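For this depiction, one protein chain was excluded, whereas all remaining protein chains were kept in their positions.
Here is subunit A:
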Amino acid sequence: MVVKVEKIIPSKNIADTDEVISEEMDMKKKKYLRGEGANLKELKDKKLQGQLAVKEELYGKSATAAAKAEKWLMPTEGGYLEADGIEKTWRIKQDTIASEVDILSSRKQFDIVLPDFGPYTLEFTPSGRYMAAAGRKGHIAIVDMQNMKAIKELQVRETVRDVVFLHNELFFAAAQKKYPYIYNRDGTELHCLKEHGAVLKLQFLRNHFLLASINKFGQLRYQDVTTGQMVANIRTGLGRTDVMEVNPFNGVVAVGHSGGTVSMWKPTSAAPLVKMLCHPGPITALAFHPNGHLMATAGMERKIKIWDLRKFEVLQTLPGHSKALDFSQKGLLATATGSFVQVFGDLSGSQNYSRYMTHSVAKGYQVKKVTFRPYEDVLGIGHSMGWSSILIPGSGEPNFDSWVANPFETSKQRREKEVRSLLEKLPPESIMLDPTKIGSVRPERKKEKPTKEDIEAQMEAAIEAAKNIPMKKKTKGRSKPSKIAKKKQEAVEKAKKPFMEQHTNKRKLTEETHLPKSLERFVRKKTAA
C-alpha cells in the first residue's frame, strides 16, 4: 500500500523524455488556450484575418507562458492512495493512513467530541484555513485550522441550522431559529436579517457578494452583503427544503425539492433557469463539482446520481443513501449517511466514480455534514457528537494560488484582498447558466407580433383620439355642423388607415401567393417604390 498525502514532492522520474515533457506542455497549453481559435482561412476579410492571427499568436504565447509557469511554479503533486495486489483502497482505515503519513498530516486526523450541542454543520473558508462549526443547539465556533485554535466560541442559545462565512473569515452568517444573523469574528452580532425569515440553509456567493437563503416556506432570497440591498426574493413554490447549493462555476443556486426536482435559480429571474427531475423521491443532498460541470444529487430512494450539467444528463447512478454530499477540489465525492462516510473518486479521470474510501465515525454518531477542506487532503465531518477530520489522500488541490485563496494569508493581504474583491464584485445579473456567454452577441429575438386584440385596441384608441380633436371655430360657414361632421369623419378615417392597411397588405400578399399557377404570370410585378 502506498499512501501519499499532498505536500510531499515526489521524486521525479529522470527518465522523462523530452517528448513526454513537450506532450505534457501541450496538454497544459491547450488547457490555457480555452478552446480553439477561429479558422482564419475561411475569413474573407484579410485585415481581420491578420489581426486575428496576431491575437491568436499572443494567446498562444500566453498559454505557453502559463503552462510553463504551471510547470515550474506548481510543482507539488496531489497525494493518492494506491492499493497493492488484491488490496482495496476503501478497505484502508484511517489508522493505517495515519501510520504512513508524516506527522503534520497525521495531526489533521482528529475527533472533537461535543456531545451537548447536537449535530454540527461545518464550513471552511475558501483558503481552508478557518472553519466555522455550528451545533444545532446554539454552539458556534470559529477555528483556525492551522494551529487548531478556537478563535471564537459562542452560544447563541437557539437553534442554529446553518452557518456560512462571508467574503472572509471576519464575518459569518448563522441561520438561527427565527432569522439569520451576521456575526463578526469576535462573535459580535452585526446584523439580524429579518427579511429572510426562518432560514433553513444559507449560501454565500463570493464573487457577487450575495447571501442566498432558503427559508421554511421555500422562499429563496438574495441579499447583497455590501449594500444590504435585498436583490431578489423568489418564491420557489416547491415547498420546504434545506437542500441548497451554489454552483461555484456560475453562481447559480440549485435547490433540491421534496418532489424530486432540482431547480436552479438566479437572482434576476423569478422562474427557475432549469428545473430537472432528478429523483422520484425527495432530494436529500446536493453538491457541485468545482468546475461546475458535475452535479451530484441524492434521493430518498437510495440513489446517488451524478449529472453532467452541460447536457443535463445522468452520467452515473450510484446506490446508497446520502444525507450529505460534497465534492473535493480534485473531484472526489464524499457522501454520508448515518455514521458512515464514503468517498467516491474518478481516479481514472473518466468521470466514472467508484468507491475510493470509506470511513465510519463512532457508533451512533449521525453525520450531518461532510465537507472537504480546500488545499488539504482532509475531509471534515460534522456529526451529532461534534466533528471529526479524516485524511482523504488526493482530495485537495496541492498548489494554491495566493491571488485566489491563500491559506497563509496575513491580515494585510486579507485587507488588500477585501478591497480588491469588492472592486471586482460582479453584478447579480452576471449570474447565468453559461457565464462564458457574457460579451457575446445577444441571441436574436423573435419579433413579437402584436396580437389582433392589441391592434384593435390600438385602432380604437386612435379613433377615439381622432374624434376628440377640438375643432377651431371658424367663420364664413366653415364651422357649419355638416362641415364639422365631415372633418371629424375624415380624421377618423385617417386614423384608421394605418391599421387597415396592415390588414389589407397581409391579405393581398396571401392572395398573391395562392394564385393558381396559370394565373401567376398575370400578376403585375410589384414596381419598386
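Simple rule for what comes next: a contact is a pair of C-beta atoms (placed from the backbone, for glycine too) under 8 Å apart; a residue touches a chain by one contact, two chains touch by 3 or more; residues count from 1.
Heads up, the rule we're going with is that contacts and distances are computed from a predicted model.
Missing chain, UniProt protein name: "U3 small nucleolar RNA-associated protein 14-like protein A", from among "U3 small nucleolar RNA-associated protein 14-like protein A", "V-type proton ATPase subunit a", "AP complex subunit sigma" or "ETHYLENE RECEPTOR". Residue A:L43 is the one among A:L43, A:A98, A:L170 or A:M230 that touches the chain not shown. The hidden chain makes contact, of the residues A:K152, A:R185 or A:R302, with A:R302. Among A:T76, A:Q219 or A:S258, only A:S258 touches the chain that is left out of the view.
As for the chain not pictured, it touches subunit A at residues 33-38, 40-41, 43-45, 47-59, 61-62, 65-66, 69, 118-119, 136-138, 155-159, 177, 188-190, 239, 258-261, 266, 268-269, 271-278, 280-282, 300, 302, 312-313, 319-321, 337-340, 342, 358, 360, 362-366, 384, 403, 428-430, 432-433, 436-442, 445, 510.
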